[in-house]
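One protein chain omitted, others in place.
Right after this comes subunit A.
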Amino acid sequence: MVLKAFFPTCCTSADSGLLVGRWVPEQNSAVVLAVVHFPFIPIQVKELLAQVQQASQVGLAVVGTWCHRQQESEESLGHFLEGLGTIFSHNPWLQLCRERGSKFWSCKATHHQGPGIAGVSREDHVILIFYDQRKVLLSYLHPPTILPDGQARDATASSEGLAAIFDTVSRSEVLFCKDQFDEGPVRLSHWQSEGVEASIFMELAKQASGPVCLLVTCLLSLVSAASACRLWKLWPLPFIASKLSTCEQLHHRLEHLTLVFSTQKAQSPAQLMRKANMLVSMLLDVALGLTLLSWLHSNNRIGQLADALIPMADHVAEELQHLLQWLMGAPAGLKMNRALDQVLGRFFLYHIHLWISYIHLMSPFIERILWHVGLSACLGLTVALSILSDILALLTFHIYCFYVYGARLYCLKICGLSSLWRLFRGKKWNVLRQRVDSCSYDLDQLFIGTLLFTILVFLLPTTALYYLVFTLLRLLVVTVQGLIHLLVDLINSLPLYSLGLRLCRPYRLADKPSALQ
């Protein structure tokens, strides 16, 4: 295989010195991490490398020399650098050389055959590949270096192919901690040698995050302890809580908050991304909720809304009454059974009358209730939307009741019809064997059964029509509620942080090299 040398772009203008890096024998490649400048003492360089190797478990060594010279005539430097090859012996030994100000590079790699054959060395072709150290180091999705069962961290076992190169650079972070302003025995050149890169906000946030997380975790534990107390287990509170989507959404949000502000650090990049996504979506939620709040509380919108609510409920009830009158007549030209029709129609009309009285009873308090409910939008837009969905469910409760009555009647009718149909044919349902068996009936059983069957069949269109109409109405309400829930789920689960990273800093999401130039 051809020998590949990975060279960092930040070192192309560095002064002459030694190349420090790692040799990957499976890929036949050398990854250069930094350049050590003159003057240096070889013992100190070896000590530094041993320190870094212990801290990072990466097999570092001096892999060659780097010569960046003014013009052709500096031969002494060349000889000096060749002499260094005997002090730091490494097989193969790289020699990179560049004229200052020109684009011409020369790369040589020499293999020493072994002791006894002095002076004979094999030269290979070398491919020089430049890599951006900063971007490689900052990308998130490396192969995980910590094995879950805590066994020995073998450097080469888990990485394949070019991912091994990424891995080497990212694990040698401790080598990049010193910059040129530090007083140390050895002078290095790498991507942070101009000064360690950090942002004040990030550092402050990191320092502040510890106590903030503790505080929020305490508060949240108090809240969850309060919500877990025995008072809430009294029936019918759990039943109501399970039906209301607001409680579910609040529960969700509490879970998210607990996860984000937990005092444990994230174990893997995937968990970190999940936490960051949750935090960003919660912040967006609260921001949108506050916008909604400010919009609602300006211009007396709440009053207008409350004023419009009662006439709207009245209007809906009126439309339902018209619908029932239509059904009690001859709907769509079908001829209904008069008596049953009148009974069902009057029953439902009485219900609507009760409902309208109830709404009128509540009307003085509507504005107050709406105002307080509007305040809950500061917890987030999702909570406000869940409350809206619950209010819709409460206001259309009568449609739900009608649907339940219609469905029950229809269900009873169908059960009766199927059973009597079997009787009509002389069969019976065997509950033990879960199948249809033949059965011999008495004459009076057959007579009454057939009579009832005929009655039910002729009453079928009426019941079926009521059932159909009220199911469609209920479906309409459920669709609207479903759309609101869809919006809530979208806000809850959209990974905004990852999307933002993809748009603004795509190199952070890389797990393998993307382009050669």
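Following the convention adopted for this analysis, contacts are C-beta pairs under 8 Å (C-beta built on N, C-alpha and C of every residue); 3 or more make two chains touch, one makes a residue touch a chain; residues count from 1.
The rule is simple: contacts and distances are computed from a predicted model.
The UniProt record for the undisplayed chain lists the protein name "Phosphatidylinositol glycan anchor biosynthesis class H", from the options "Septin", "Phosphatidylinositol glycan anchor biosynthesis class H", "adenine phosphoribosyltransferase" or "Auxin-responsive protein IAA17". Only one of A:84, A:129, A:288 or A:366 touches the absent chain when the whole complex is considered: A:129. Among A:2, A:41 or A:455, the one in contact with the hidden chain is A:2.
Screening A:162, A:272 or A:401 against the full complex identifies A:162 as the residue touching the chain left out.
Panel shows subunit A; residues 1-2, 4, 28, 125, 127, 129, 160-162, 512-516 of it touch the chain omitted from the view.
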